[in-house]
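Note that one protein chain of the assembly has been removed; the remaining protein chains are unaltered in position.
This part shows chain A:
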Amino acid sequence: MKQAANPDKERHALMEKIQMVDFALVELTLYLDTHPQDSQAIQQFNQLAVESRDLKGAYEKRFGPLRQFGGSFSGYPWNWGDTPWPWQV
C-alpha cells in the first residue's frame, strides 16, 4: 500500500542526511587542519563535498534555499525568509 506523502517527514529525513554528511566534513576539516598530508582524508573530504552539494541541491528544490548570499538560488517571490528557521522545526 502506498503511503501518502508526508512533506514534514521527508524534509526531516533529507535534512538529517545533510547534517550527517556536513558533520563528517566539519570533522575532516579540523583533522586536516592539523594533518595536512593525509591524502586519504583529503580524498574523503572532496568526495563528501560533492555529496553535500548534491544533497543540498535536492533539498532546496523542494523546501527552499539553505545557503545565504547567493549560495542558493531563489524562487519567486523571494523565499529566503520563509519559515521555518532552524529553531522553529
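In this text, a residue touches a chain if its C-beta (ideal position, glycine included) is under 8 Å from a C-beta of that chain, and two chains touch if they have at least 3 such contacts; residues count from 1.
The rule is short, and it goes like this: contacts and distances are computed from a predicted model.
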Problem set entry | Among "Glycosyl transferase family 8", "ABC transporter ATP-binding protein", "ABC transmembrane type-1 domain-containing protein" or "Manganese catalase", the UniProt name of the subunit that does not appear here | "Manganese catalase"
Problem set entry | Interface with the undisplayed chain - residues on chain A | 15-16, 18-19, 22-23, 26-27, 29-31, 33-35, 65-69, 71, 85-87
